[in-house]
Structures are given as C-alpha cells and as structure tokens.
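Below is one structure, written out as structure tokens, with a few remarks after it.
Only a single protein chain was left out; the remaining protein chains are all shown in position.
A, B, C, D and E are the chain letters, set down in written order, and residue numbers restart from 1 in every chain.
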Amino acid sequence: MVCPGSFDPVTNGHLDVFARASRLFENVIVAVMVNRNKQGLFSSQERIDMVKETVAHLPNVKVEGFEGLLADFCKQRDIGAIVKGLRAVSDFDYEIGMAQLNRGLTSVETLFIATNPEFGYLSSSVVKDVASFQGDVSGLVPPAVAVRLKEKFD
Amino acid sequence: MVCPGSFDPVTNGHLDVFARASRLFENVIVAVMVNRNKQGLFSSQERIDMVKETVAHLPNVKVEGFEGLLADFCKQRDIGAIVKGLRAVSDFDYEIGMAQLNRGLTSVETLFIATNPEFGYLSSSVVKDVASFQGDVSGLVPPAVAVRLKEKFD
Amino acid sequence: MVCPGSFDPVTNGHLDVFARASRLFENVIVAVMVNRNKQGLFSSQERIDMVKETVAHLPNVKVEGFEGLLADFCKQRDIGAIVKGLRAVSDFDYEIGMAQLNRGLTSVETLFIATNPEFGYLSSSVVKDVASFQGDVSGLVPPAVAVRLKEKFD
Amino acid sequence: MVCPGSFDPVTNGHLDVFARASRLFENVIVAVMVNRNKQGLFSSQERIDMVKETVAHLPNVKVEGFEGLLADFCKQRDIGAIVKGLRAVSDFDYEIGMAQLNRGLTSVETLFIATNPEFGYLSSSVVKDVASFQGDVSGLVPPAVAVRLKEKFD
Amino acid sequence: MVCPGSFDPVTNGHLDVFARASRLFENVIVAVMVNRNKQGLFSSQERIDMVKETVAHLPNVKVEGFEGLLADFCKQRDIGAIVKGLRAVSDFDYEIGMAQLNRGLTSVETLFIATNPEFGYLSSSVVKDVASFQGDVSGLVPPAVAVRLKEKFD
Partner (left out) sequence: MVCPGSFDPVTNGHLDVFARASRLFENVIVAVMVNRNKQGLFSSQERIDMVKETVAHLPNVKVEGFEGLLADFCKQRDIGAIVKGLRAVSDFDYEIGMAQLNRGLTSVETLFIATNPEFGYLSSSVVKDVASFQGDVSGLVPPAVAVRLKEKFD
C-alpha cells in the first residue's frame, strides 16, 4: 500500500492519513514524488527527510522517493493499492480521474480516506502562504517542519 | 472489511465493488441492511439471497444481514474498515458525512473506491425505474436479479 | 429534439429552455411525463394543457404526453437528442447519469443547456411551496399557471 | 437577524451557528418553522421548547415559531438578513437557490456561515437515525435533547 | 466588517457585494491585498484607486491596502467578520477552507453572501481575457475601470 504525494512540505493532514493507513494495512510506503522540472520550496531530499522524521514513530511506514509515473512505481513494486486522503469536492474530481487513469495503465486500485475535518482546509500551499507572512504554523505541520519553514522564510 | 448497503436489488455496480474489494482484502463481508420500518421492493431475505448468488464465485466474500447501526455491527465483529463505492459528487458529501459519523461513534474507518465509470449512473433506484417500464436491465444487474425483477413487474 | 419533464407545473425556467431550444432546432417536442403511480399537484392533462398555453407562441414547438421510459419514446419517434436545462451542480450529477443511462439503452444523446441564471433557483417544487403560502408567483410562472395555482391553493 | 430551520430536533451544529451569530449580531431570532402538513418526530411546541433550553445562556437570542414563507416573516419583522450554516456542497446549491428566491420576494439578504467542521456531518436526520437504533447521541445534541430522544425511541 | 480581495481589477460583481454589505453593516472596509511577489495587470495603487472610485457613492465604505495575512489584519483592526461573495461550488471549497484557516488563526469569522446570479460568471480574470481581445467590458466593470482596461490593452 502506497501513499503518494509531493509533500512540499508534509502537513499534519498528511500525517493523519499515514497514521490511519498504518493501522489498516500491514505495510505502508510513503512515496515522495521527485520532479526535476518543477522547483518546489523544499528540495526532494529535504521533503523526504521531513516525511521520515514525521513518521519515525510508525514502525510499518517506510519513506521513498520516486520519479516517473505512479502507476509504473506500483507495478515495479507489486503494490496493489494507492491510498489518498480526500478533503473536499474539488479534490474528488481530480483524484477520481487519477484513480481511473492509474487503474487503466497498470490495474492498480486507489482507496480514498476522508481527511480528518479538522485538517480539511490544510494543504502544503496554505502552509507556505501562512509561513511566508510569518503566521503561526504550529497547528498545521509537525514541529520539525515548522522549524524548517522558519529557516526558509527568515 | 465490510461492504454495507440496502442492495434493493444488488447491481453490476455493487458487484464490481465487491470483486475489487475481494482482490485487495483477505476477507470481505457484504452486510445487507435490514430495516423493519422501510419497505423495499424486495424483502430483506430476497435481497440477501440475490447478493449471495451474485458473489458465489468470490470465495473470500461472505454475505450477512444486519439491523441497527453499521458502527455497532463493525464494533461487535471487530471490523476495522468499511469499503464504499463512490460514484459522483453527490455521493461524496453524504458518504464523507457517514464516514465521519461512524468514525466518531466507534473509530471504524471508511475506505472509498471509485465506481467503475461504466456503472457511474447505476443505482438500485435506476434499475427499478427501468424494470418498472419493462426496459432492458440485462446490462445493469446480474442475470439472477434480472429474472427476479421481471417477476416483480410482470 | 425533445424536452422532457413532469412540469408540475411548468415554470418560467422551463419556458426559457423551450424558447432557446426552438431557436436552435427545427422541431421541438415538449414531452410531459405521465406517471400513474405518482400523484402530482396537477393532473397530467392539466400539466399538458398548461405547457400548451405557455408555448402557443412558438410555432415549431409541439407538446405531447408520454408514459414509460424516455429512451423508448425517443426510439419510437426517431428522436436523436434530448435537451435538458442544467441549473446547478446537484442537477448535474443526476442528469449526467440519466444521459448515460439513456444513451446505453437506445443510443439517444442528451444535450444540456445552462438555465438562465435569473431562474437558477426555480423549480416546480419551489413554485408550489411559494403558492401554498399565498406568496407572489407572478415572476416565477407564466400568467396562466399563476391563475391555476391560485385556484388550487385557495 | 434570523436563523430559520425546522430543528427536529436542534443539534450541536445548530447551536454552534446560533452562538457564533450571537457574537456577530446584536439580536438574533431563531425562527422555528411550523408546518401543519408535515409531521416531524417532535411537535412544533417541543421543537421550540428544545431550542429555548439550548440557547438559554445566550442573552441576545430569542426563539419564535413561524408559519408561512420565511421571506414574509422577515418583511413583517423588518429583518434585513437570514443567517444559515453551510455544511457541504450539497447544502450550497439548495441554500443559494433559497437565498435568491427570498431576495427576489422581499429583498431580504442571506448570509452563510461555514459549519464547524467537527459538526459537518451532523443533521437532524442523522441524529434521529442514530437515536432510533439506541446509538450514543451525547456528542451530537445538547443534553436536554438527548433525554427527549431517549423518551421518543424507548 | 471587511471585504478582502486582489481586485485586479474590481468588477461589477465585487461592487454588488460591497453595496449589499454596506446596507447590512454599519462600516465596511474593502481591503485590497498587496502582494510584492505577484505582479498583477494593475499596480496595487491602481487597484486601490479603482476601488475607491467605484465605492465613492457608498458613505460607510472605506478602502485600504494591506499586506500579509488577512487574519492578522482583522486582529490588528479588531474586525470580527470577513464578508465574501460566493459564486459557485468551486469557490465554495476554497473559501470554506480559508474561513476555517482564518478562524483557527485569530478567531475571525467569515460570512458568505451569494453573488447576484447575473454576475455569477464574472471574475477579474474573465474581464482581463475579454479586454485583451478588445471585447466589450461595459456590462462587466464600472465605467472608470473600462477606461483603464482600454488604456492597458491598446
């Protein structure tokens, strides 16, 4: 079972999905998308490191970077299902489409889990917006991420 | 893992969800809701029987009737997750709400799987509408259900 | 080309769709659904009569009652397309599903036209609610319908 | 400013909207819709009583029953705005339509406030469903309502 | 009460929200977001000037520029509520999220008002698209804005 994403940076909403997936499935891989053409706020290594620190307390969760199509990654690793958090209707349309595409490409299934409503508004973009104006991100991201955001926007 | 519903009657869309769930999880229970106050087209026994015939070829799928709250059923059976098909945005709002309610009541999680788009329009109500006007339901329901619908509306 | 509906009663929103369809297509049939099992506020004859009065000024629009499946009606008449007004997202899901069903049954296509936003909230139910409390329906329905509503709720 | 609804029964989600409205506006009227043709679980007097107990601690909130069109009620009382909680996209379409209708009838405006996400799934129907199966409603409704629900479903 | 936005440029849809808010609330501040990192079509000074000309006839509406987080701006000014126009479902998801974020950061509430359906499609982007092709924007923006758009795209 794989939880894919850019995680630029990982938020408390992502962590909530990882933790719940780790209770439902034996092994969870968090797959951090590496995209050479798209510059994020954090480098792919930084993004991978932050996720690793964030899930260190979840023994059955592993973190890996990957490049290319998610469907290919799943096929290579013989992963049967992708798990994604669904926050809102606007997520829904996009994610249903991606699920259909991935299933068509390599038969991998996608399972959706509703985001904890407390984190319904939370995305990496929102976090970066708040941090860029020196807003308080302590309720939005794990402590290690808050520290790194402070460094970036100082 | 449990797939709940009224299944009045079971459709090819439901069957698609059962079959995909049976490939992802070791054991699948299809839980047929029995509601003494709400009269369906088929009795609860007929609905259970039709689901049983429909999943007979899936060895790790069991069918049971249940009465009461789904969250209580899951707790009694120590079931960690509900699997539901999501067809459209209008499903989404309702199902997300039910997932939040069930999680609040007994911590049971809900996993959503996107309905095969070929069956996106399909519901038990649509099937009953078409059958009531002697329309062709052969692409909409399993053969055994088509026979029973014909009997009901003759 | 056919504009189907229950029209219990016809509203200014429906009339707007009929008028625009009559400018785009050579011949328009307004098909009034007759349902023996579902009692409306107006009888099917009353509903047909009100639509006829409402479209009397549109020479290429004919009004007919029909019973059964819309897809069958289209096939019998060799009608290639259904035209439906779309008001809101909640309409969308249902209507897309019906379009898919009808196309699957008899290959009839469905074309959607966006309701005039001025009438976006308007439905036969809203009209009946307002009329039932002696509210002013003069901006919501054609004059002939307003008269009949007054008679029903006096 | 008026908060209208059926409140059959009032939930913690409704209470959250009343309390937030009472902080934003000088005077808040909770208007309990009385509908002689539609039988609820609780009588209109019971529904009014439960709301009164629920808002007793909010000094600027008054509770009244009303019959007829909300737009007429607002006009008679010279109320400029309706305040409604918005939970989900499916609420949105309906409520936007009602706002447009009410504004057309008597120029009354509608202000929407997002429901606390913790109560996003909560409705009077959900509460009645849970209570009907002896489920735990203590987190869903005020204590006085929980007692009355227990009486109804015993 | 504050109406925030980029207003690049202000449209007739924005003006409709300002005018309706000015009738419901004693004092309205239109807060024009200044973003040093994002270049708009108009400079922040031009955007502020255009809004000022547009609301000159509304005595209880003031216009100000602001930089940083809206939640901080509201806290500094002791503003209890943000008023936002809601056009469509795609607005809804985003705006509900922002409302939840802002409430979490500084307890400021957000009130939504449905856009006049006549302006439902209208956004600053649409206006710029039409103007860039020398289309007629006279029904979309106040006259002073139409003049400035003509200058920009000549």
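Points worth noting:
Quick note on the criterion: contacts are C-beta pairs under 8 Å (C-beta built on N, C-alpha and C of every residue); 3 or more make two chains touch, one makes a residue touch a chain.
The structure displayed is predicted, hence computed values, not measured ones.
The shown chains contacted by the absent chain are A, B, C, E, with contact judged over the whole complex. Within the set C:N12, C:T54, C:Q100 or C:S124, the residue that contacts the chain not displayed is C:Q100. The omitted chain makes contact with chain A at the following residues, 68-69, 71-72, 89-90, 92-94, 96-101, 104-105.
Residues of chain B that touch the chain left out of view are 89, 117-118, 120.
Chain C meets the missing chain through residues 20, 23-24, 80-81, 83, 86, 89, 92-93, 96, 99-100, 109-114, 117.
Here, only the chains that are shown with their structure count from here on.
The pair C-D is the one among C-E, A-D or C-D whose contacts match those of B-D for more than half of the residue pairs.
Set side by side, C-E and D-E show the greater C-beta contact count at D-E. Taking the mean of C-alpha positions as each chain's centre, the chain lying farthest from the centre of chain E is B. The central chain of the assembly on a C-alpha centroid basis is D. Those residues of chain C in touch with two or more other chains are numbered 89-90, 120. Taken together, the chains touch in the following pairs: A-B, A-D, A-E, B-C, B-D, C-D, C-E, D-E.
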